[in-house]
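Quick notes on the structure that follows.
Take a look at chain A:
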Amino acid sequence: MTESKTAAPIITIRNVWKYFGQLPALQDVNLDVASGERVVIIGPSGSGKSTLLRSINRLEEIDKGEIRVQGQDIMAPENDINLIRRNLGMVFQQFNLFPHKTVLQNLTMAPIKLLGLSREEAEQRALGLLKKVGISDKANVYPAMLSGGQQQRVAIARALAMQPAIMLFDEPTSALDPEMVGEVLDVMVKLAEEGMTMVCVTHEMGFARTVADRCIFMDHGQIVEQGSPDALFNSPRHPRLRQFLNQVL
Partner candidate 1 sequence: MFRKITLALLALTLCCGQAVAAEKYTVASDCTWPPMEMLGDDKQPAGFGVEYIREVAKAAGFEVETLNIAWDGIFGGVATGKYDIVASSTTITEERKKQFDFSDPYYEVLQAVVLPAGTSIKSLEELKGKKVGGQIGTTGIFVMRKANVGADIREYNDVGLAIQDLVSGRIDAVICDDPVALYYVNKKADYAGKLNLSFKTGDPELYGFTVRKGRADLVAKLNEGIKKVRESGTHDKLIEKWMGAN
Partner candidate 2 sequence: MPNTENSHSKGNIVMVTDGASIPDPRESRLINAWSIALAGAIAALLALCLFWPEPYREILSYLLPDGVLITFKITVLSICCAVPLGLVTGLGRISRNRFINLLASTYVEVIRGIPLLVQIFYIYYALSRFFLVSGTTSAVIAISFCYGAYMGEVFRAGILAISKGQSEAARSLGFNRFQTMFYVVLPQAWRTILPPVGNECIAMLKDTSLVSIMAVPDLMHCARSFVGTTYLYFETYTIIALIYLIITLILSKCVSIMESRLNYYDGK
């Protein structure tokens, strides 16, 4: 499957360094993501995987190196980061739904204010997405009334409402009760099957195996090993990856 993605990568990450104070969180990271590719990043906590993901839409500002999304340098002052972000849907560990807005309003706010959609258009789009994530009956309630799994599915739908080219997932199931993990992963699998470009930081190894085109193992701010999930999980070469897999599997 990877062979077919020979076109220009949709995300390029070159020699990226990021420091938190004196501590390097990312050390000379290089990564290309092709259009339509599903990349899953795994690694122990503190390995820099979330930092890398958040650097792609500039929620973290990198100190050195270059990140391009759809060919645009995200750090360049002449490129409007707010326009670039419209194409980068993001799903957070803590859902971060807007509690003062109903589910429907959470989905329609950005398309109306940013894309200039009419309310009817935006609501139509939102209802379609809610149906897709399986909670169309909750359109008019406030997020506080929903379970964690439902909230995260709304959060995915909210990101999709901007019709992004790429979806970034930052440990989307880590804050969920175990019985709700499945419903969120199902939505993500469905999205993958539709051909969405996805970069996902997760601890769900099963998901990584079934969905990923490519798995990235990070440790100490570096990409230690990458390859097909099969290669990574079944014949890990690096001792740190082996140690990590022993702990999580």
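Some notes on this structure:
One rule holds in what follows: a residue touches a chain if its C-beta (ideal position, glycine included) is under 8 Å from a C-beta of that chain, and two chains touch if they have at least 3 such contacts; residues count from 1.
Candidates were picked such that all candidates are chains of the complex that A comes from, given by their letters.
From a predicted model like this one, the values you see are computed outputs, not experimental measurements.
Within this complex, chain A touches only one of the listed candidates (1 or 2), namely 2. Every residue of chain A that touches candidate 2 in the complex is listed here, in rising order: 57, 59, 82-83, 85-86, 88-90, 92, 94, 96-101, 109-110, 113-114, 141-145, 155, 158-159, 162.
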